[in-house]
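A single protein chain has been removed from this complex, and every other one stays in its place.
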Amino acid sequence: MSVQHVDTSHAHGSHGHHAGHHDPGFVQKYLWSTDHKMIGMQYMFTGMVMALIGGFAVYVFRMQLAFPGEAVPLFGRVSAAQYNSLVTMHGSIMIFWVAMPVLLAGFGNFLIPLMLGCDDMVFPRVNRLSYQIFLLSAVILVASFFVPGGAFGGAWTAYPPLSANSNYSMTPWGSTLWVVAVALEFVAFLLGGINFITTAMNSRAPGMRMFDVPIVVWMIALASILFMASVGPLIAGAVMLLFDQNLGTGFFDPSRGGDPVLWQHLFWFFGHPEVYVVLLPAMGIVADVMAVFARKKLFAYRTIIYTAVATGVISFFVWAHHQFIAGIDPRMASLFSVTTLIISVPIAEMVFVYIATLYGGSISLTTPMLWALAFVAEFLIGGVTGIFLGAAGADIYFHDTYFVTAHFHYTFFPIAFIAAFSGITYWFPKMFGRMMNETLGKVHFWGTIFSFNVIFIPLFLTGSAGDHRRIYDYSQFADLAHLQPLRTLATMALLVMIAFQFVFLWNFIYSLFRGPVAEANPWKANTLEWLAPSPPPHGNFAEFPTVYRGPYEYSVPGRATDYWPQHLADDAEGPKSSTSSRSS
Amino acid sequence: MTVRLFGAGVVAGLMLVGMSTTACGGGAASPITGRDLYRSCESCHGISGEGDTKVEAPQIAGLPAWYVSSQLERFQQGLRGKHPDDVEGLRMRAMASQMMSKAEIEAVASYIAGLTPRPKAAPALKGDPAAGASFYAVCGACHGPKGEGIQQMNAPPLAGFEDWYVARQLRKFQTGVRGRITEDPVGLQMSGMAMTVPPESVDNVAAYVHGLSK
Partner (left out) sequence: MASTENDPLKIGRKVFLWTVLGAAVFVASAWLLVSRGSLMASWYLAQGSTYAADIDNLVLLIGIIVGVWLLAAELVLFWLIFRFRARKGVAGQYIAGEDKREKRWVSYPHYAVLAFDVVILVFALRVWNDIKVTAPATEETVRIVAQQWAWTFIHEGPDGKLDTPDDIRTVEDLYVQVNKVYRFELHSRDVLHSFSVPVFRLKQDAIPGRMISGWFTPTVTGTFDIQCAEICGLGHGYMPAHLHVQTPAERTAWLRDREADRFAGRAIPPTPVALVPARPEAVVAADHPAGHALAPAGVEGR
């Protein structure tokens, strides 16, 4: 195994990173670290805490829907204002403070340098700053629950004039804090994205060509580019909204010459690429997990990348499918309907490629693999139900019904939770040096998947029957009265799902401290992070590796083992386990 | 391993049992108080019932429970607020619907009656209280000489209201936005009473009422 100087600015000599570092204190190690692994875990843990808050919000408002007017245990009687705030916060938190930090910044930070065989991101202090701004945004958002008037209640889409004028929204503080929190979150991810893209392009191990990079790194880099390219208009819109809220401007006020629909365009121009910003990392995680546990080379690796790029490009041309009946020119709506159905093609191809990867494999149904396969099975449902909404004529009926809600949960839940659980259970040994419990993992898996479907299939039905969204109490609508059993069923299934998450939390926390010690490469995988010890020390590798092949050389004919790590030279026989000590 | 399985199972099971029993028996276990119900009102009327002029919500703290109850019922039944030009009344119809039963209406009304009103702000309109005093004699027959209200006459206390609110309600009665529903004898009566004030003197009467203290 040859050792070479890595041609990045932070190389410290031929023997890795360890020389010259003293033992960091608690603050330096946990609170003020520039180490990408620590920052990744900070993002991940913050995202998990925010998931608990967002999950509590949905628990409360779904209990109100199932038992209107009754005091919700652990909350009390829900008022209409609180209901709207909970709905708004649930959506905002899950997208911006759970999916983004866990998938993009959590896995991105932890994995990218390790998978590329280098010791850290290119700009570690910018990285630390990005997390601190992110944490600030989370604190501001949670604080908005406790200000006079309560948290913003105009939905995560925040359409003005409702969001711009506190005489309409009744949340003078909450509206402004929401915008500030979202804007700061964007800044954090712009800063983080700088690192993901630059490190992926510049810090690859010697011998690692772009097409030798694991898919998950590609996907996170592409997602970061997509995010950076699309968020500008919404940042502009957010500034305009802040000004309307607080400085008396009228960007979105028709009585002052403004236009409420302008916000919608600015929001969705970002909002649609945003769903691919979170989808791509999730698909990257699923691809890597599937390759490992099917012991198979990813089918058509380059096609995956090309379709991901195609999806990203087309995603800039579909945004107004959220606005078909919003008052835009209906002829323009026809154009967007065409582009929206077109974007289903590259995504469908990606899913077909994943399914094709299974052909000829040797599939082990470990917990990470179960989650990865469930991602495909559930996301398929989300994807096909999107067709009903992209077809403009059908959307006239389905817009703002629970059909939409069920559709995007069949895409977002796989993205933010199923793929995340796959990644967490897969990379847990590398992150923490211990193994999670398989049986508990499977119990958690089945409980979650079953209850997830029993929550959202009824919501497809209620949406088709006419249930509109964001409604505090359906008893006002005679034609919808018969749907109450379905609403209650969905809520009961949610309770079951919440209960099963405690199995995960128990497994996670217990394994953190008492799980069996993990070896460097328990899954017998090829990618470079498994060369480093579990967990990797500061600096990651005892010696920087050189790469000789792509990341998916599994079941190569004629070899003794069914995997072939990237760092092993051509003539090496079996795997070498990395047993460097945990010096820091 | 068995310990872990057992532990996780106990935790999940407890959660499930706890949540489902509280879900089913929740209403009985934790009765909803007037304070809880008032949260449905506080976005506009303020945490202490002090009102908010920016959203045209009058101060309601300290209004008698019988009056608050009757108005909430009237909003719900369409006897008040159900006119296309009654912007505030139409909002109140929706807000009053949050009370799901007569018991809830009465509970929130008695909570509101127990709130301590704040001292009034300066008058918002430019009416002349002295000029308004002469017209008030007619009003005082039902609302009391000091605006203290007389329940038997279905007349609420006016002493708690601010001038902008009084002026607005008078104008609504005068123009038929309030009080023209045949099934509503109280409103019809008030409509007639409102006609005794010439339109140009409405602000003066309102200014006079503003000066009445409880």
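In this document, chain identifiers A and B correspond to the written order of the chains, with residue numbering beginning at 1 in each.
In the analysis below, a contact is a pair of C-beta atoms (placed from the backbone, for glycine too) under 8 Å apart; a residue touches a chain by one contact, two chains touch by 3 or more.
In this text the structure is predicted, and so the values were computed from the model without any measurement.
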Full-complex contact with the absent chain, from A:Val309, A:Val454 or A:Leu505: A:Val454
Contacting the left-out chain in the complete assembly, out of A:Thr176, A:Gln245, A:Ser315 or A:Thr366: A:Thr366
Selected residue (touches chain absent from view) among A:Leu141, A:Met170, A:Leu266 or A:Met492: A:Met170
Touching the absent chain when the full complex is considered, from A:Ala392, A:Ile415 or A:Met431: A:Ala392
Contact residue for the chain not shown (choose from A:Ile39, A:Ala99, A:Ile197 or A:Leu486): A:Leu486
Interface with the unshown chain - residue positions in chain A: 80-81, 83-84, 153-155, 159-162, 165, 167-170, 254-255, 259-261, 293-303, 324-327, 330-331, 333-334, 337-338, 341-342, 344-346, 348-349, 351-353, 355-367, 369-370, 373, 376-377, 380-381, 384-385, 387-388, 391-394, 396-397, 399-401, 403, 435, 437-439, 442, 446, 449-450, 453-454, 457-458, 460-461, 464-466, 468-474, 476-480, 482, 486, 516-519, 522-524, 554-557, 562
Interface residues of chain B (partner: the chain not displayed): 1, 43, 53-56, 78, 82-85, 87, 90-91, 93-95, 97-98, 124-126, 164, 167-168, 171-172, 175-177, 180, 182, 203
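Operating definition for what follows: only the chains that are shown with their structure count from here on.
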Separation of chain A from chain B, taking each centre as the mean of its C-alpha atoms, in whole Å: 46
Chain B residues touching chain A - in the complex, by the definition given at the top: 1, 4-5, 7-9, 11-13, 15-16, 19-20, 22-23, 26-27, 29-32, 36-37, 39-40, 43-44, 47, 54-55, 95, 97-98, 100, 104
Residue numbers on chain A that touch chain B, as the complex places them: 63, 66-73, 76-77, 79-82, 148-150, 166-167, 170-171, 437, 439-440, 443, 447, 473, 476, 492, 495-496, 498-500, 502-503, 506-507, 510
